[in-house]
Structure formats: structure tokens, C-alpha cells
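One protein chain is absent from this view; the other protein chains keep their places.
What follows is chain A.
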Amino acid sequence: MTITSPSSPSSTTSAGDVEGPFLQVEDLTVTFPTQDGPVQAVKGLSYSVELGKTLGIVGESGSGKSVSSMAVMGLHDARSSEITGSIRVGGTEIVGLAESRMRKLRGNSMAMIFQDALAALHPFYRVGDQLAEGYGIHHPKASKRDARRRAIEMLDRVGIPQPDRRVDDFPHQFSGGMRQRAMIAMGLINDPSLLIADEPTTALDVTVQAQILDLLQDLQREFNSAVIIITHDLGVIAEMADDVLVMYAGRCVEFGTTKEILTKPEMPYSWGLLSSIPEVGASTDARLIPIPGNPPSLLKPPSGCSFHPRCAHRDKVPGDLCVTQLPELTSASNRAGHLKRCHLPNPQEIYQTEVLPEIAPDLAEETR
């Protein structure tokens, strides 16, 4: 089934007339002034996403993954945040863009799906009205009936049974999975070229999670949109993403294709993330190894590499480089496109000989 919008407005950001990646973020920094001083939630972040591709952003709470995506959507309050760097969406620079123009992009050529759909949908308005509202605002010529028809169409597309009846339900009358589907329908109602999904499956049970991820993949293939999926779940990354960006304390600490990051990670924080997920089929005494310590304070970030207070491998770096000097984001082991921010001279060797045997002994056997 294909979806056609009756009156698609001519947009400067339609997919065709842009060369290169649809979304290009360069040296993005997001600062929140607080009473205790400025907090840099995102520092010098750069990435790009092409149409039809999916970028996964992983990291702990407070690593800046949501903050950076909210900046892309222009959802930070200008009075309480400061954004520098460059964000280009379909060729349009949106850092410093006037709110009136930003509003035309938001929900139209880019959309966001939030976690916890129960909180993210308005409790007092019917699901269909909430969907239709998003359509109507970007299609001023469309009638109420057109907007409603479009809402039903989208509910049908995301797999809600009897959409012509459920369209008049309130969010609390939907199940958790259906609410997330409705949220996705709301995000996609204007055929956005960029879709940001912020932990779209976090509040759902596992079987529903898989359905939602399948749905997102289907929809992406259908609309050929650029997708950013924010998660702390590497399972979701493995399923969905083409590229992975690992964030720690507001910075990108490792970037590469999903296969690279999941099989040959070179940054101890990425190792930590891999160590802390259980594996199906592993013996029941296989150990889950948590990353020691807590995420750092963004108010007083650690000197040098932000991860050094929690890093188990910093004694392998000569001198006190980890404490004194912030590692550059450099090419990892000469593999194209794989970037890491770490001082370790021989990360692959350490991963193969020390980390892998710890977390996946069978795998370590195979690769040896």
C-alpha cells in the first residue's frame, strides 16, 4: 500500500534537490546555562545521515543523545539554551533559523517519535484529532475531512485494526503498542525525509518491541527517509542501524558501521556497553559485566578523556595522557569510516585478548 498526500506543499527541503546527506550536523554544541554554571550537554558533535539510511545513537542517560536530536528538531527553548555549530537539514541551515521558518520544517520534512507514548500524546484529545492536527498545520488548504481521512489512512498503515473506529478513541483507550504505533503514524503523517525515533521501544514489552522495529523498517524502506534511532539497547541497534554513533558525556566517542562497532569496537566505553548486555544462548553462568562508576557530571566534566575515571584500560596508555589530554576523534586502525576517541595504542589486540574472552568466550575461540 502506498500513501499519497493530496496536496503536498512545495518544499525547499524535498529530497530530490539536495546533494549529499540529508542531515549534516557539524561541530554541534548545546549549552544550558544553570545557576551552578553552564552545562555543555553536547560538545563538538558531527555526523550525517543519508536518505534511506539509519543512524543509531547509543549512550547512557545524560550522554547527550536526546539533547542533540532535540537540537536538530529545534525543540530547545532559545531562552534557556545556546546552540552553536551547524545543522543542515536538506540543505537548510537551521541553527539560528527564525522560529517561523523552523516551524515549517518541524513535523513536515522532519519529525520525531518520542518514547513513552502515553505521556507524549495529549490525554484530552482524540488520537485522530491529534494526527489530523499535524497534517492540517502543514496543509493549510486541506479540509478537516481530508485531514481526518489522512489520519485514518496512517493509522491503517501502522497496523491499527479498525482505524476508522479507533480514530475517535482517546490515547488511554489504546494499548501501549498501539499508542506507539499511533505516535509513529503522527510522525510520518507528512512524509518527513528525516525521522528521529527517541527510544521508540523503551516502554514496550519485548514482543511488541520487535513489531514496532519491523514497522519502522518497513516504513523507512517505503518512504526512503533518513532515520536516527536513539537507544541504549544494542539489540535495537543491531536490528535497525546502518551506522552507529556512541556518545559519552556529550561527545562522540566512537563511530562506524554497525558491523564494525558490534564486532570490532575500539573504545573501552563501547566494550563496556557490549559487556553489559546478555546474550541469547549463552550459558547461564556467563557474566554480565557492568561499567563501574556513574556517568560524569556535565557541570564539572573530568579532565582529559571524559571516560578515564571509569576506564579499566587506562594503565595501558603511556604516561597520564588519559587524564591530561582529550583524545581526538581519529580513524581507527586504518579502517575507512571507523572513528574512535581513545589513546589506547593497540585497542584491537586488547579487545581480542582481554575483553572478548570475558564477555563471549565462544566468540573469542572462533576468532582466534
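Operating definition for what follows: contacts are C-beta pairs under 8 Å (C-beta built on N, C-alpha and C of every residue); 3 or more make two chains touch, one makes a residue touch a chain; residues count from 1.
Quick note on the criterion: contacts and distances are computed from a predicted model.
Enquirer: Can you pick, from "ABC transporter permease", "Nitrogen regulatory protein P-II", "Putative thiamine transport system substrate-binding protein" or "Cytochrome c-type biogenesis protein CcmE", the UniProt protein name of the chain not displayed?
Expert: According to UniProt, the chain not displayed is called "ABC transporter permease".
Enquirer: Taking the entire complex into account, which one of A:Pro123, A:Pro161 or A:Pro290 touches the absent chain?
Expert: Here the residue in touch with the unshown chain is A:Pro123.
Enquirer: Which of A:Gln24, A:Asn108, A:Gln180 or A:Ser306 sits in contact with the chain that's absent?
Expert: Residue touching the absent chain, from the options given: A:Asn108.
Enquirer: Pick out the residues on chain A that sit against the missing chain.
Expert: The missing chain touches chain A at positions 73, 75, 99, 103-108, 111-112, 114, 116, 119-125, 133-134, 137-138, 170, 172, 186.
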